[in-house]
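Working notes for the structure below.
A protein chain is absent from this complex, but the other protein chains hold their places.
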Amino acid sequence: MLVAGVDVGARNISVVVFRDDKVISSVLLTSGGEGTAASRVALAAALEKTGLEPTDLQAVVATGCGGESVTLAQRQSAEVVCQAKGAYFLFPSVRTVLNLGAESSRAIRVGDTGRVEAFAKNDKCAAGSGLFLETMAKVLEVPLEEMGELSLQAEGFEEVSGICAVFAESEVISHIHRGVPKDRILAGLHKAVVGRIQEVLAKVGVRKDVVVTGGVGRNRAIVKELADKIGQSIIVPPEPQLVGALGAALIARDLAAKSRQ
Amino acid sequence: MMDEFRQSRLNRHQAAIRWKEDNKSQVIGTLCCCVPEEIIHAAGMLPVRMLGAHEETTEADLHFPTNLCPYCKSTFDQALKGKYDYLDGLVVPNVCNMIKAMYGFSKLLLNIPFVYFLEVPQRLSPNGVSFFTEELVRFKESLEKFSGREITGEALRHSIKVYNDNRLLLKRVYELRRRSPPAVSGTEAQEIVISSMLMPKELHNWLLEQFLEWVQGRDDPPQAGVRLFLSASVLDDTDFVQLIEECGGNIVADDMPMGSRYFSGAVTQNRNPFQALADRYLNKVACPRKMLPDERMAFADRMMRGAKVQGAIIHNMRACDPHLYEYPLLKAKLESEGRPVLFFRGEETETERPQQKADIEAFIEMLGTQTE
Partner (left out) sequence: MVTSTSARKALQTTLEVPTLRRKYYAQTLDDSKKGKKVAWCSNNIPSEILDAMDVTAVFLENYATVIAAKKLASAYCVAGEKVGFSPDVCGYARMLMGYILARNEVPEAPYGGLAKPDFLLVNSYSCDSRLGWFSAMSRTLNIPLHVHDAPHQPDGACDLAHYAAYTEGELRSLVAFLEEQTGTKFNPERLRQRLALSRQTSNIMYEINELRKAVPCPMGSADMFTAVWPSMYMAGTKECEDFYHRLRTEVEERIAKKIGVVPEEKFRLMWSGIPFWYNMGLLNYVEDFGGVVVVEGFYRSRERRLPVQDDDPIRDMALSSTRQRGWTASIASSIDDLLDAVKEYHIDGVVLSFNPSCRLSYVSQGELQRAVEDRGVATLGLECDMADERTYSEGQVKTRLDAFVERLLAKK
C-alpha cells in the first residue's frame, strides 16, 4: 500500500511517502511560489527517489495552512490531528505535542491511544514563531541556523520584552546600538520567545512525554530553555519539520485501508 | 420558510421604517435582553434589539479607544453612520460598564429623542425586586409621557401574554434541536430568535406556528454531524454558527443572549404585572452579569439535557468581563463532563474567519475521530 502525506506550511512544504508500515521517502522544500505548483514539485521530488509515479499512490492527505492547494489530495486533515498522529507514531509515549512552526505555535494534549484531547495556539502574536526568529536573525546579522548555538555561549542575557514582536524588534535594535554583545541579546530573545510558548502550553497543560515538532524545534537554545522552564525533558525528532506530513501520510494509510474493505 | 426570519434581520432598518409609517408609532431600541420589552409593546411601540455589522467601525473609532466590547462599538458605529436614524428611543439597562457608558455617549453624540437609563439591580434580593418593580413603573410613566398615550394594566397583561406565547413557541423550536439528527439547525434556531427581537411579536408568533407545522414534514433536514453546545456573549448575526455547521458541527444547544437567554423563563401572570416582570427579568435570565455562576452552570445543564452534546464551543467577545470571568469555571465544568472545549475570544470580524475555520475543523475532526 502506497500513500503520501503533504504538509503545506507558511514557509515550507514537506512530503512523506509511506509504503505499508514504513517511510520510504521524504522531502522538505521552502515553498518557492504558488501552492499547487509547489506541492506538485515537492511530491514529484519525493517520489523520484523511489522510482514511483503519483498515479501509484492509493491515497494522499494534505494538511497545513496551504493544504487546500494540494489538488491531488483526497482529504484535508487538521494540523493538530496530523501533528499528534505523526508524533505518536514516532514516540508512543508522547502526551504533549508542541508544534513550533513558522507562523504559529500550537500545543496539543494527546491521549493514551494517540488521539487529540485538546489543543491551543498562540493568539495572533508573531513573537514566538519561526518567522519572527528569522526576522531577528536578519536584524542581528546572524545565520538562522546559528542563532541557537550562539545564544548558548552567552554569559547572562539582555532583557527583551516578551509582549510584542514590534516592541521586541525595536528593543533588539536599541541593544545593538548600545553595543551589547550579540550572544547576550540572543539569549534574551530566546527567553522572551520561550515565555510566549509557555503561555500556549499552559492552556493544555504539560504531561510527559513532551515532543517538539516544527522548524523552531531545531533551535537547541529554545528547546533547552523551554525544558528548564517546564521542568521536563523534551524530545525532538531527528526531522521535526516532517512530523505533520508523517501524520497526514498515516491518515492517508487509514483511508486507503478503509476503501479496500 | 426560513427566508422570512432571515430577511427580517437583513432588512431590519427598512422594515422598522415601514412599521413606523404604517402604525404611526415609535420604534425603541434596546441593547440587552434584560429590558422588559413587554412595557414598550404595551405602549403600542416596537422594541428592536440593536445589532452591529461586519464592517470597520470608522465612525466609532473617532470616539472610542480599541479594547472595548465590539458589539457596543459596532452598534454605536451603525448609529453614527445614520443606520438607526429612525429610532425614537433607546433603553440602556444597568448591566455592565460598557453598556452603562452607552447611555451618556448616546445622549452626547446621537440624536435619539428618548434615551432612558433603566436601573437594573446588580444584586438579586427582595430589596432589588421591589426597587426594580418601582423602576419599571417609572419607566412606564416615562414612556407614557413621551408618547402621549396611556399604558393600561390590561394592555400590559395582554403584552405579557403575547410574549409568553412567543417564549413557549421558541422553546418548542429548541426542543426539535435535541433530535438525532436535529430537526432544526443551530443557524435556523438563532435566525429565528434574532428575528423575534426585531419584528412585532404577534407576527412572529404567527410565523412560528407556520414554521412548527412545516418542520414536521420538511424534506431538507440538517445533516447529522458532531453535536455541539455553544456558549457565547453577543453574536449578533448567524455567521459564526453557520461556519461551525458548515464545518460539520450541529449546534444542538446554546447559552447565549441571541439565543436561549432571550426567551427562557415565563413571566408569571401576577396580580401586579410590574412585579411579575421584575421577578422574571431579574431572576430568570441566566446572564453572567448576575455573578451567580451556580445558576449559570445549572442553566447550561438544562440547555444541554437530552441533547447528547459531545463538545462545546465558547465564544466570548474581547473585553467582555462578565463572560470572561466565568469562562474558567464553565470550561472546567464542561471538561469534567467529558466534553472538550474550544474557546474563541474575538471581535467577530471577517478577518478572524480563516483562523476560526481552521480551528473549528480541527476540533470537529478531533471529536469525530473519538466516536470512531
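Just so it is clear, A and B label the chains in written order, and each chain counts residues from 1 on its own.
The rule is short, and it goes like this: a residue touches a chain if its C-beta (ideal position, glycine included) is under 8 Å from a C-beta of that chain, and two chains touch if they have at least 3 such contacts.
Quantities reported herein were computed from a predicted structural model and do not represent experimental measurements.
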{"item": "Contacting the left-out chain in the complete assembly, out of B:59, B:88, B:321 or B:352", "value": "B:321"}
{"item": "Per the touch definition above, residue among B:34, B:51, B:96 or B:247 touching the missing chain", "value": "B:96"}
{"item": "Touching residue (missing chain; options A:71, A:174, A:233 or A:259)", "value": "A:174"}
{"item": "Of B:11, B:58 or B:125, the one touching the omitted chain in the full complex", "value": "B:125"}
{"item": "Residues of subunit A in contact with the chain not shown", "value": "161-163, 167, 170-171, 174, 199, 202"}
{"item": "Footprint left on subunit B by the chain that the document does not show", "value": "62-68, 94, 96-98, 100-101, 103-105, 107-108, 117, 119, 121-123, 125, 127-128, 130-131, 134-135, 138, 288-289, 291, 293, 316, 318-322, 324-329, 331, 345"}
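To be clear about the criterion, only the chains that are shown with their structure count from here on.
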{"item": "Chain centre separation (subunit A, subunit B; CA means) in Å", "value": "41"}
{"item": "In the complex with subunit A, residue positions of subunit B that touch it", "value": "340-341, 345, 358-359, 361-363, 365-366, 369-370"}
{"item": "Residues of subunit A defined as touching subunit B within the complex", "value": "65, 76-81, 115-119, 121, 123"}
